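All protein chains but one are shown at their positions in the complex.
Coming up: chain A.
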Amino acid sequence: MGKFMKPGKAELVLVRCCLGCKAVIVKNMDDGTSDRPYSHVLAAGIDCSSRKVTAAMGKKKIATRSKIKSFVKVYNYNHLMPMRYSADMPLDKTIVNKDVFRDPALKRKTHREAKVKYEERYKTGKNKWFFRKLRFYIFSKNH
(Lines give C-alpha, C1' and ligand atoms only; values in the text may rest on other atoms or scores of the structure.)
Protein backbone atom coordinates (compact mmCIF):
# COMPACT_ATOMS: atom_id res chain seq x y z
CA MET A 1 0.00 0.00 0.00
CA GLY A 2 1.84 3.03 -1.20
CA LYS A 3 1.09 6.60 -0.33
CA PHE A 4 1.15 8.47 -3.59
CA MET A 5 0.24 12.05 -2.69
CA LYS A 6 3.78 12.98 -1.81
CA PRO A 7 6.03 15.95 -2.46
CA GLY A 8 7.43 15.58 -5.94
CA LYS A 9 4.39 13.81 -7.37
CA ALA A 10 3.16 15.15 -10.68
CA GLU A 11 -0.50 16.00 -10.93
CA LEU A 12 -2.99 17.34 -13.43
CA VAL A 13 -5.17 20.21 -12.34
CA LEU A 14 -8.87 19.65 -12.90
CA VAL A 15 -10.49 22.98 -12.09
CA ARG A 16 -10.92 26.52 -13.26
CA CYS A 17 -8.17 28.52 -14.89
CA CYS A 18 -5.41 25.96 -14.74
CA LEU A 19 -7.49 23.10 -16.12
CA GLY A 20 -5.27 20.53 -17.76
CA CYS A 21 -2.08 22.10 -16.42
CA LYS A 22 0.64 19.97 -14.90
CA ALA A 23 1.73 20.66 -11.37
CA VAL A 24 4.07 19.20 -8.82
CA ILE A 25 3.20 18.73 -5.16
CA VAL A 26 5.43 20.90 -3.01
CA LYS A 27 3.79 20.08 0.28
CA ASN A 28 0.81 17.90 1.11
CA MET A 29 -1.44 18.27 4.11
CA ASP A 30 -3.39 15.05 4.41
CA ASP A 31 -5.44 15.88 7.42
CA GLY A 32 -6.12 19.49 6.61
CA THR A 33 -5.61 22.51 8.80
CA SER A 34 -7.95 24.71 10.82
CA ASP A 35 -8.61 27.09 7.94
CA ARG A 36 -8.86 24.28 5.37
CA PRO A 37 -10.42 21.27 7.07
CA TYR A 38 -9.89 18.96 4.08
CA SER A 39 -6.86 17.23 2.60
CA HIS A 40 -5.08 19.71 0.41
CA VAL A 41 -1.82 20.29 -1.32
CA LEU A 42 0.47 23.17 -2.14
CA ALA A 43 1.24 22.70 -5.81
CA ALA A 44 3.56 24.54 -8.14
CA GLY A 45 2.80 24.09 -11.78
CA ILE A 46 3.19 25.29 -15.31
CA ASP A 47 0.55 27.54 -16.76
CA CYS A 48 2.06 28.09 -20.20
CA SER A 49 4.81 25.71 -21.19
CA SER A 50 7.69 26.72 -23.39
CA ARG A 51 7.28 26.67 -27.12
CA LYS A 52 8.97 24.41 -29.60
CA VAL A 53 12.56 25.24 -30.39
CA THR A 54 14.57 24.09 -33.40
CA ALA A 55 18.27 24.16 -34.27
CA ALA A 56 17.73 26.74 -36.99
CA MET A 57 16.60 29.41 -34.52
CA GLY A 58 18.91 32.09 -33.18
CA LYS A 59 19.81 32.44 -29.50
CA LYS A 60 17.49 35.37 -28.89
CA LYS A 61 14.55 33.55 -30.41
CA ILE A 62 15.28 30.41 -28.40
CA ALA A 63 15.43 32.47 -25.21
CA THR A 64 12.03 34.02 -25.94
CA ARG A 65 10.47 30.68 -26.78
CA SER A 66 11.89 28.93 -23.70
CA LYS A 67 9.92 31.05 -21.26
CA ILE A 68 7.64 29.29 -18.79
CA LYS A 69 4.72 30.79 -16.95
CA SER A 70 4.28 29.11 -13.61
CA PHE A 71 1.69 29.18 -10.85
CA VAL A 72 1.66 28.27 -7.18
CA LYS A 73 -1.65 27.38 -5.66
CA VAL A 74 -3.30 25.41 -2.90
CA TYR A 75 -5.59 22.68 -4.17
CA ASN A 76 -8.04 20.22 -2.65
CA TYR A 77 -7.09 16.60 -3.37
CA ASN A 78 -10.34 16.19 -5.30
CA HIS A 79 -9.32 18.90 -7.73
CA LEU A 80 -6.14 17.17 -8.76
CA MET A 81 -5.54 14.02 -10.72
CA PRO A 82 -2.38 12.15 -9.74
CA MET A 83 -0.16 10.97 -12.54
CA ARG A 84 2.33 8.15 -12.59
CA TYR A 85 5.20 10.62 -13.00
CA SER A 86 7.17 12.40 -10.33
CA ALA A 87 9.33 15.47 -10.70
CA ASP A 88 11.63 16.47 -7.90
CA MET A 89 11.82 20.20 -8.30
CA PRO A 90 14.39 22.11 -6.24
CA LEU A 91 12.02 24.79 -5.00
CA ASP A 92 13.12 26.78 -1.98
CA LYS A 93 10.72 25.83 0.82
CA THR A 94 11.24 29.10 2.70
CA ILE A 95 9.94 31.04 -0.28
CA VAL A 96 7.36 28.60 -1.59
CA ASN A 97 5.00 27.87 1.26
CA LYS A 98 1.39 28.32 2.25
CA ASP A 99 1.87 31.66 4.03
CA VAL A 100 2.59 33.59 0.85
CA PHE A 101 -1.02 33.91 -0.21
CA ARG A 102 -1.74 36.58 2.37
CA ASP A 103 0.85 39.02 1.09
CA PRO A 104 0.92 39.98 -2.60
CA ALA A 105 4.64 40.88 -2.50
CA LEU A 106 5.54 37.46 -1.12
CA LYS A 107 3.26 35.83 -3.69
CA ARG A 108 5.07 37.61 -6.50
CA LYS A 109 8.38 36.42 -5.08
CA THR A 110 7.10 32.83 -4.96
CA HIS A 111 5.93 32.94 -8.56
CA ARG A 112 9.30 34.35 -9.58
CA GLU A 113 11.13 31.57 -7.72
CA ALA A 114 9.01 28.86 -9.31
CA LYS A 115 9.44 30.38 -12.77
CA VAL A 116 13.19 30.67 -12.47
CA LYS A 117 13.68 27.16 -11.10
CA TYR A 118 11.41 25.62 -13.73
CA GLU A 119 13.17 27.38 -16.59
CA GLU A 120 16.52 26.18 -15.24
CA ARG A 121 15.27 22.62 -15.01
CA TYR A 122 13.76 22.81 -18.50
CA LYS A 123 17.12 23.86 -19.95
CA THR A 124 18.88 20.85 -18.40
CA GLY A 125 16.51 18.55 -20.30
CA LYS A 126 15.30 16.56 -17.29
CA ASN A 127 11.64 15.77 -16.53
CA LYS A 128 10.68 16.10 -20.18
CA TRP A 129 7.11 14.97 -19.65
CA PHE A 130 6.49 17.75 -17.17
CA PHE A 131 7.54 20.57 -19.47
CA ARG A 132 5.75 19.29 -22.53
CA LYS A 133 2.23 20.44 -23.20
CA LEU A 134 -0.34 17.74 -22.56
CA ARG A 135 -1.71 16.87 -25.98
CA PHE A 136 -5.28 16.03 -25.27
CA TYR A 137 -8.24 15.86 -27.60
CA ILE A 138 -11.91 15.21 -26.92
CA PHE A 139 -14.10 13.91 -29.70
CA SER A 140 -17.63 14.19 -28.48
CA LYS A 141 -20.38 12.25 -30.16
CA ASN A 142 -22.79 15.18 -30.37
CA HIS A 143 -20.21 17.88 -31.32
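Note that in this section a contact is a pair of C-beta atoms (placed from the backbone, for glycine too) under 8 Å apart; a residue touches a chain by one contact, two chains touch by 3 or more; residues count from 1.
Here, contacts and distances are computed from a predicted model.
Matching "60S ribosomal protein L30-like", "Two-component response regulator", "AP-1 complex subunit gamma" or "Acyl-coenzyme A oxidase" against the UniProt entry of the left-out chain gives the name "60S ribosomal protein L30-like".
Touching the omitted chain from chain A are residues 1-5, 12, 14-16, 19-20, 30, 39, 77, 81-84, 129, 132, 134-142.
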